[in-house]
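All protein chains of the complex are present and in place, except for one that has been dropped.
Here is chain A:
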Amino acid sequence: MSLTHLNARGEAHMVDVGDKPVSQREAVASGRIYMQAATLARLEAGGMPKGDVLATARIAGIQAAKRTHELIPLCHALALTKVSIDFHLDAAAGCVEVRTLCRLAGRTGVEMEALTATSVACLTLYDMCKAVDKDMVIGDVRLESKRGGKSGDYRRPEAEEAPTPLVTAEAAGIGMAARPAQPCIQVKCLAELRERLGVGEVAVLVDELPSNDVAGLKAALTARDARFALLGEQRVLCAVNQVMSGEQAQLTDGDEVAFFPPVTGG
């Protein structure tokens, strides 16, 4: 398959679409912006300092779709017939999912418009929320489906439904799971605590501990990131090597320490 934006000499050029038949075309793109649970909750409650975040991001995305040809060098200017942008606040994944649909009757596809609108909507979400959360990450911007045109319909293969995370270490955004060569303690944060901290698994070097016990581990984590001050709350429980333990429990290289909220099973 050849790249249509390169000519016979390998130079970039704009494809002449004059001879292509006009057809109904549609593209859907999606993207995500990951943020702390507190930021997401505040966004949902409408408490952002800059005002209505989602309405602003929606308008920004629609404007961006219309101006795609000014940003992407070899894109044609298109007379879009529809641009719609939807937001889904996903508390479980800790993100806002942006979904854009672009439609037109034309001679060239609208996937670039859908992707551009999605990207700019994500950037606007970042701008609207950055006063309260600077660690947000934009990602997973992708084409979901397209319809019409010579190359035919496309639909992203359905990802296998991910099983509900049981240990959620791998779902966490920040932190390092890989074990460094130096003596260290493996720390896991579970359930609501993981969501509030935005950290599932993190390794702490034994050398970082002011004292070789759970209290020392909490101090080392808090020194690293102030958010870990949460671990000082009375109702945070702790298990060392999977056995419930207190502040004075001694720690050595290779120990696994889990912090979690009071249990609520049964």
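Methods note: contacts are C-beta pairs under 8 Å (C-beta built on N, C-alpha and C of every residue); 3 or more make two chains touch, one makes a residue touch a chain; residues count from 1.
The rule is short, and it goes like this: contacts and distances are computed from a predicted model.
Engineer: Tell me the UniProt protein name of the chain this structure doesn't show, selecting from "SOS mutagenesis and repair protein UmuC", "NADH-quinone oxidoreductase subunit E", "ABC transporter permease" or "Molybdopterin synthase catalytic subunit".
Structural biologist: Per the UniProt record, that chain is "Molybdopterin synthase catalytic subunit".
Engineer: Taking the entire complex into account, which one of A:Val17, A:Cys75, A:Ala191 or A:Val236 touches the absent chain?
Structural biologist: Among A:Val17, A:Cys75, A:Ala191 or A:Val236, only A:Ala191 touches the chain that is not shown.
Engineer: Going by the touch rule given at the top, which residues of chain A touch the chain that is not shown?
Structural biologist: For chain A, the residues touching the absent chain are 44, 91-92, 163-168, 188, 190-192, 195, 235, 239, 242-244, 258, 260-266.
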